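Can you keep this structure in mind? I'll have questions shortly.
Here the complex is missing one protein chain, while the rest keep their positions.
Letters A and B name the chains as they come in the text, with residue numbers starting at 1 for each one.
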Amino acid sequence: MKILRFAAVGVAAALALTACSSGDDSPAETTKPSESAAAPEAATIKLWLNGTDTPDALREYLTTTFAAQNPGSKLVIEQQDWNGLVPRLQTALSSEDQTPDVVEVGNTQSATFTYAGAFSDLTSLYPELGGDKLLPGFVEAGTADGKVMAVPYYSGARAVFYNKDMFKDAGVEVPTTLADFTTVAKKLTTDKVSGFWFPGQDWYNGATWIYTNGGELATQDGDTWKGALESADSIKGLEQVQDLFKTATKAPADSDSNEPWVPFNQGKAAMFSAPTWARWSIDLPECNEGVAADDTSDDATAKRTKQQACNEEHTGVFAMPGLTADSFATAFAGGSNLGIPAKSKHQELAQNLLKIIFSADFQNQLGKNGLIPGNTEYATSMGDDVYAKAAIAAALGAKLTPAAENWATVEGDRILEDFFQKIATGADVTASAKAADQLISDALNK
Amino acid sequence: MSTVSAPTTLGTPAARPTKVARTSSTESGRSQTSKSRRLLGALAVVVALAWVFPIYWMINSAFQPLNKLQAENPAWLPLGGTIANFRQVLDDGTFWAAMRTSLSVVVIVLVAALIFAFLAALAVSRFRFKGRKSFILTILVVQMIPAEGLFISQYQVLDGWDLVNKVAGLALVYTAAILPFTIWMLRGFVAGVPIELEEAAMVDGLSRVGAFFRITFPLLAPGLVAAGVFGFLQAWNEYTLALVVMTDPAQRTLPLWLQGLVESNRATDWGVVMAGSAVIAIPVIVFFLFVQGKMTSGLVSGAVKG
Partner (left out) sequence: MAATAPTVSGTTTPSVPPLRRRRPKLGAYGLLVPASILIGVALGYPLVRQFVISFQEYGLKQQFGAPAEWVGLQNYTDLLTDSYVWTVIGRSVAFCFVNAIVTMVIGMSLAVLMQRIGRAARITLQVSLLLAWGTPVLASMTVWQWLFDTQNGVINWVLSHVLGIDSMAQHSWIIEPLSFFFVATVIVVWMSVPFVAFSIYAGLLQVPAETMEAAQLDGASARQRFWGITIPMIRPVLSIVLLLQVIWDLKVFTQIYVLQRAGAPTRDTNLLGTLIYSYSKEFGMAGALATIMLVLTLALTGFYIRQMLKEDEL
């Protein structure tokens, strides 16, 4: 077997030694870790990315850069669906032969896998990847027992998109406080139009009201977790949520946060809240140039640019305001983490890939594509247009789900979807919160 | 449609009553007037239309552009429709890759399951041996155990043999999963084929293999078809195991592919989703119509004995 070698960073090599599989007969196994330790055996490594959030150009950058920096090795990116990801990770990560070498996991799924021991310890690599500058909430979600196991890939802060024409017609301005937001949403609501598109199962957006009023989804006391929806602060937020459900939205109670721009595009909603990359999905009828999706002619490209400009002209965006004017709401941050499966046979190559992902170059590209990069230092790469401003403002205060080992159970059982749906259908807030808290506590302390 | 003939029992020796109540006149008596028969016929057509409506709606919606689907009033006929939804679905290379994977899996599963089940059915229906009843009971009871929690262990079995992300691996598990029911169905059927016919043919100079293929096999065909239909459906539809075994996007089966399509179009474009559903339904429907005649006569004895 021909073994290709190249110089590797000491720390990484040392880590790789402890994780080397027994089948690996490279000298690295027998030599003591040192600055000059052997390079990893050339191999093809697999990266799992979920959904289409990572643009193709970035994927290409990763494969070419990786191949250039790791002669003889190759990076293969396999795209997974978010739906069904957990059972896939659950089985694939436990197999030495099948495991991908780097995986993207949703930030709320992260804790479950880190506590289960699915990922390798990245603590010693952490400073090199960006250390304290990495999105803190995401790092927390990826940390178990004081060890960093998963690091932030990107975050998507939620911002509110609004239809400027509808605002003009209703004579309302961009709201400056959270209470003001409700007032504006109510004014925009008519028989056919939702002031704010707020489907019943959309707890991602609902959490904003809980967090902003100082509430929590769950709190930790020593070793035990407790649902916190019935706390006074949470209830305050939930009552505002119910008010919105009742008076400011026509969205069905049996829908979730998927694709809120569809009713917006159809003129059925004046506002919706979504990660800022939703700007690419806005397609107002008055702007539509009727270009086919697969048309790549110059004419089509020009039309598409015109269409996008028109859409953005008719659409405004702002970060959800906080309790007082000039403050911002604490929104729920979407986004994901990256980890190296413990069973991967190519730990060192996987770390090399992480280093590429956390390079200034790649982080800036994430920002340019509207994703908040894992390393906050590069957030400026998002530019300074309204979208970037709204995104950065929202991201500053953004918060994640509780970093509890069993949080994925709460999501798997869809406790919060059920709960917000109940609120949306007019159930008593306090009683429903109590019942949901019990379920959350049970799930988290299992 | 000529393939859809009234199922008769004449083709199968499993059902050889000398005279069979084939028409309603003997069954329901002479008192039944042709008027009430026409009324019942009309009722049957109404039921048929109600039953087929969801499938009609799938195809109708698949031909509608988005704005018609979201219009105030639904369009009942695909007039002035569009084939854009189908084009979007079929132009996507992933569909054909998934179709290839699914077809390969189904073909392997059907061939393997029918051969193995046939052998086992021969054993339980032509021989009396110790453990026969236990075997039959086992294959019945096995079907009662829910499969939703099994995927982890099945994954580990496949992983141990390096069969993850391989058509063969998925086919192996599917074959095992449908074997109990297939044996169960074929059993009554095989019992109905008179061994004497085969022996007579051998006396006439045919080899055992020749006698089997010339005499017994044609008699068994409807039973094999009826059993095969179930296997086909299960292998074509299975989702939870395929989800964890076929992680390589190039190896997706059709249900995984459809799920992906639904995920990305659910709120947006039901037309595309319907077109996607239609294209995975069509091969099965064609298969069904193709084997229909044999299948119903297969059920005559297959179902009677289980």
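Everything below uses one rule, namely that contacts are C-beta pairs under 8 Å (C-beta built on N, C-alpha and C of every residue); 3 or more make two chains touch, one makes a residue touch a chain.
All values reported here derive from a predicted model rather than from experimental measurement.
Student: Wait, the hidden chain, what does it touch out of the ones we have here?
Tutor: Hidden chain contacts in the full assembly come out as A, B.
Student: I'm checking contacts with the chain that's been left out. Which of A:113, A:162 or A:181 qualifies?
Tutor: The single option touching the absent chain is A:113.
Student: Where the complex has a chain not shown, which of B:191, B:206 or B:221 is the residue touching it?
Tutor: That would be B:191, which touches the missing chain.
Student: Thinking of the whole complex, not just what is shown, which of A:143, A:208, A:381 or A:421 touches the missing chain?
Tutor: That would be A:421, which touches the missing chain.
Student: For subunit B, which positions touch the chain that isn't shown here?
Tutor: Touching the missing chain: residues 1, 4, 6-9, 14-22, 24, 26-29, 31-32, 37-38, 40-45, 47-49, 51-52, 54-55, 57-58, 61, 69-70, 73-74, 112, 115-117, 119-120, 122-129, 132-133, 135-137, 139-154, 157, 172-173, 175-177, 179-180, 183, 188, 191-192, 195, 233, 236-237, 239-240, 254-255, 258-259, 262, 270, 273-274, 276-278, 280-281, 284-285, 287-289, 292, 295-297, 299-301, 303-306.
Student: Hey, which subunit A residues sit against the chain that's not shown?
Tutor: Per the touch rule, subunit A residues meeting the hidden chain are 86-87, 90, 93-94, 112-113, 115-118, 200-201, 250, 252-256, 342-343, 408-409, 412-415, 417-418, 421-422, 425, 439, 446.
Everything that follows uses one rule, which is that only the chains that are shown with their structure count from here on.
Student: On a C-alpha centroid basis, what's the spacing between subunit A and subunit B, in Å?
Tutor: Going by mean C-alpha positions, subunit A sits 42 Å from subunit B.
Student: For the complex, give me every residue of subunit A touching subunit B.
Tutor: Subunit A reaches subunit B through residues 52, 78-84, 87-88, 90-92, 94-95, 97-98, 255, 258-259, 262, 266, 294.
Student: Which positions of subunit B touch subunit A when the two form their complex?
Tutor: For this pair, the touching residues of subunit B are 70, 91, 151-152, 155-156, 159, 162, 164-165, 240, 243-244, 247-249, 259-260, 263-264, 266-268.
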